[in-house]
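Note that this complex is displayed minus one protein chain, with the remaining chains in position.
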Amino acid sequence: MSTETVKMNGLQAINAALMEAMEADPKVLVLGEDIADREGGGVVGVTRGLSTKFGDMRVRSTPIAEQAIMGAAIGAAMAGYKPVAEIMLMNFTTVAMDMIVNHAAKLRFMSGGQSQVPLVIRTLTGAGNQTAGQHADFYEAWFCHTAGIKVVIPWTPADFKGLYLSAIQDPDPVIIVESGKTLFVPMDTPVNQGPIPLGKANVVAPGTDITILSYGQMMFTVMEAVGQLAEAGISAEVIDLRTISPWDKETVLASAEKTGRLLVVHEAGKNFGPGAEIAATVQETLFGKLKAPVGRLGAPYCSVPFAKKLEDAFLVQPPAIIAEAKRLAAMG
Amino acid sequence: MSTETVKMNGLQAINAALMEAMEADPKVLVLGEDIADREGGGVVGVTRGLSTKFGDMRVRSTPIAEQAIMGAAIGAAMAGYKPVAEIMLMNFTTVAMDMIVNHAAKLRFMSGGQSQVPLVIRTLTGAGNQTAGQHADFYEAWFCHTAGIKVVIPWTPADFKGLYLSAIQDPDPVIIVESGKTLFVPMDTPVNQGPIPLGKANVVAPGTDITILSYGQMMFTVMEAVGQLAEAGISAEVIDLRTISPWDKETVLASAEKTGRLLVVHEAGKNFGPGAEIAATVQETLFGKLKAPVGRLGAPYCSVPFAKKLEDAFLVQPPAIIAEAKRLAAMG
Amino acid sequence: MTDTLTNRAVPDAATQLDIYRRMIRIERNDDATRTQIRRGRITAPYYSARGQECIPSAISVLLNDDDKICTIYRGIHDMVAKDMPLRPLWAEICGRVDGTCKGKGGPMHLTHPETGVMVTTGIVGSSMPIANGFAWAALLDGTKQVTVAYFGDGASNIGAFHEALNLASVWKLPVIFVCQNNGFAEHTRYENGTSVDQISKRAIGYGMPGYTVDGNDPLDVYAHAHAAIERARSGEGPTLLECKTFRFMGHVFGDADGYMTKEEKAEAMADDPLPKFRQKLIDSGVATADQIDEMTAKAEAEVNDAIEFAMSCEYPSDDELRRDVFAEEIPA
Partner (left out) sequence: MTDTLTNRAVPDAATQLDIYRRMIRIERNDDATRTQIRRGRITAPYYSARGQECIPSAISVLLNDDDKICTIYRGIHDMVAKDMPLRPLWAEICGRVDGTCKGKGGPMHLTHPETGVMVTTGIVGSSMPIANGFAWAALLDGTKQVTVAYFGDGASNIGAFHEALNLASVWKLPVIFVCQNNGFAEHTRYENGTSVDQISKRAIGYGMPGYTVDGNDPLDVYAHAHAAIERARSGEGPTLLECKTFRFMGHVFGDADGYMTKEEKAEAMADDPLPKFRQKLIDSGVATADQIDEMTAKAEAEVNDAIEFAMSCEYPSDDELRRDVFAEEIPA
């Protein structure tokens, strides 16, 4: 494989992954609101060109009916297809939770392995665009807590391409969360990016003083903070978790043991958030081996606010990461 | 107030609470599937007698339509009423998540405090009756992670009465989970049981070697285990958390600091479960002060199975609690 | 206002007999199930369809093995009508590893793809959106397969019904939506939950044909199912069939029936489809009483064999909790 790279953004990478997957496997389907070219190829254009190339039967726009979307995806998956279903925004998964949780995630188990539900749910979310309380929530913790569905939140375009290729061929349901900025920021991406296995974290920067773990668009914030920490003489090892469930315990534990400190940062609410599971596991496995408690940063306990000023205060920002990393680094 | 007690079960206690609350406050309403006496006063009889006493307009049976149920409750609450809405089983909250999460929990915040949504959601769940994968899940972690709604899971009839009385008068949405056995096991209950504040844990047994925290029907299992631990010479302090969000950090931290060890036990899945938040908070606050890592026991990562044998293996049983408590007690 | 069928297909003698064969197989199976529960040999909740035998029987004679059904907790009659073998069925409801779902699903969640029993859901309304997915797959496969979605009258009031029927119509899917209207939803009388006198009228809102059928008359069900299946196979899209019937055993086995009058129940039971059709077959010379008795004995023998088989099977091993969560086994 060539190691040539091009600049592309997440949107282009997902589009390329869907194109390749549909080309290679006639069982791959795409459905969702406005996703066909007749409707403009998706509200932000992720699915542009697919229906023109693969036809209206494999790439179907739907009514506004998330239960119907997920139901159609589940049935088609059980019949041998590999549907990629879009739930436009993560807050709208709330109207499809029965289909996702009681059915997609459970039918393999409840049928004793007779039913396979190899589908992918694509959904977009994230604060930062003043869309307020019903359009920007991160609910990955709900799905991580639900047995039978995998949860993926990529950061880079290369990961989007590689993780989508894997998720589509995965025999089980996978929800992939596209977080705002990750769709639009161009990055160097291998031209021939192939599948990247689910469940593997990526150590994006080595470090010695503290491990900082994050995923999705929050990685941009973390990278900014890490640069400033380096200037302050603190060497952070940065982990992009990529798959939140099942998560890569091995990589995370090895890094936390090495640096002796772990800080988990996510955009989801801190209370009962994904970071709690990571902290709980790490404190147990590395009991007595850490120099500081596992730190967590996440959204405060409130809805996403509208006003830009409040939205900025709501989101974890570099100074908060820096302060917390320094506090932990000073311990032990 | 008299300290006289009677034997009653949770079902009777909730019924008494609803009776008292409706009697005292004409704004209290009850709605849900089959809840009126015409339909038998609820599938297990919790609401029996209410419609006969308070009439069909305040106690309304509904179609099978959980979004409509929650919507009606939200609107009525905003108009000044205090509806108690039944979602028959916790798995059916999945069809009403938009109403609960995007609306009931958020409207006060999103309206800048103009909207009040003082409603109570009653829901039943729990494994043990071979109802399999779609009728027995504990999803309290989802609601704990959602800002703006309180989560209560009582164990004793006295707590049911007291916590219901408080929840109904609480100015914010509260979800109360009735877990199978807690409805049916009679216990001594003060005749005049009054309101019990939300957010306060109950130290049900003092101990010195380890703190064991649980709630809901799992408390029966914990109490069984604790008896056997005592025989084995391990003194466990037992906390019934009662309110899972917001939880009583003060009581839990004080106890964990005193005993130096904490074991959290719940029926919900262990992965990304409520215990993770408790463990994450405790390891941080009591870093260096604990004799052992915070232990967690919860359901394995799978759906609730049907076969009795599997259901027994799925549920946390006394031997698992005893083993884990002994392991932790042997540390430090 | 509901549609009227002009061209009524009539089943020939062999087909009529085949309908009766299915009906008596259902009835004998149901009777045996209740007996086994009464004797304490089965411990699960059971939703008898006694009284509703005619509906799936008159439909299933028109279906092939590769035609699919999605049904509900009250659905064992639908499976037996579809000629699902009774041994794996009984092993499942007895929670044995040789059950069709290895004992993980139980009586509310049977699956048997070989005979087209694809999904059995415990969530009201959820059979319909998933049925659409199988129908979409059939269109993609270019087969003439149809999918039948069974559901109750109460289920016609939930959101999933609406979303599924609309999508099926817009996409012209080969689905038949069969409402088994037994006049009650748990304890709620039809008219107290449903705003229209005939559910078939709702078809108008989806631009599809809708028929109200005598669900206790095999010839009426057959004629309408024939039209609906023809329509689906020829690519014209879905149909809504409302089949009026009654459940003789209440909602769940052991149910008190206090929500209906004795007279009402007696009247409904006088319309028992089984003796009525038996007499008709004899009167019209399709079969002799002896032939029918032989058929009945055969059904009974098959049921008894299945019970014996089931009771001799092993219980699933606890390792099953780690299997079928994902395709890959969860490590111990």
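Letters A, B and C mark the chains in the order given here, with residues in each chain numbered from 1 onward.
Definition applied: contacts are C-beta pairs under 8 Å (C-beta built on N, C-alpha and C of every residue); 3 or more make two chains touch, one makes a residue touch a chain.
If you're wondering where the values come from, they're calculated on a predicted model, not measured in any experiment.
S.K.: Considering the complete complex, which visible chains touch the unshown chain?
M.R.: A, B, C
S.K.: Of the listed residues B:Met8, B:Leu50, B:Ala77 or B:Ala158, which contacts the missing chain in the full complex?
M.R.: Counting the whole complex, the residue in contact with the absent chain is B:Ala77.
S.K.: Which residue among A:Asn9, A:Thr62, A:Thr189 or A:Thr281 touches the omitted chain?
M.R.: Per the contact definition at the top, the residue touching the missing chain is A:Thr62.
S.K.: In the whole complex, not just what's shown, which of C:Gly205, C:Gly235, C:Gly258 or C:Pro275 touches the removed chain?
M.R.: Among C:Gly205, C:Gly235, C:Gly258 or C:Pro275, only C:Gly205 touches the chain that is not shown.
S.K.: Touching the hidden chain in the complete assembly: which of C:Glu114, C:Asp197 or C:Glu329 does that?
M.R.: Of these options, the touching residue for the absent chain is C:Asp197.
S.K.: For a quick check of understanding: of B:Ala65, B:Ala132, B:Ile239 or B:Ala307, which residue touches the chain that isn't displayed?
M.R.: The one listed residue touching the chain not shown is B:Ala65.
S.K.: So that we can see where the missing chain sits, which residues of chain B does it touch?
M.R.: Interface with the chain not displayed, on the chain B side: 29, 57-58, 60, 62-63, 65-68, 70-81, 83, 95, 98-99, 102-103, 107-116, 147-148, 150, 171-172.
S.K.: Counting contacts across the full complex, list the positions on chain A that touch the omitted chain.
M.R.: So the residues of chain A touching the unseen chain are 33-34, 38-40, 43, 61-67, 91-92, 94-95, 129-135, 300-303, 305-310, 313-314.
S.K.: Which positions on chain C touch the chain that was left off?
M.R.: 1, 157-163, 165-166, 169-170, 192-197, 201-202, 204-208
Here is the rule we go by: only the chains that are shown with their structure count from here on.
S.K.: Could you tell me which chain lies farthest from chain A when each chain's centre is the average position of its Cα atoms?
M.R.: It is C.
S.K.: Quick one: chain B and chain C, Cα centre-to-centre, how many Å?
M.R.: For chain B versus chain C, the centre distance works out to 36 Å.
S.K.: Of all residues in chain B, which are in touch with two or more distinct other chains?
M.R.: Residues 91-92, 94-95, 132-134, 300-303, 305 of chain B each touch two or more of the other chains.
S.K.: By residue number and range, which residues of chain C touch two or more other chains?
M.R.: Answer for chain C, listing residues that touch two or more other chains: 101, 103-105, 109, 121-123, 159-160, 320, 325.
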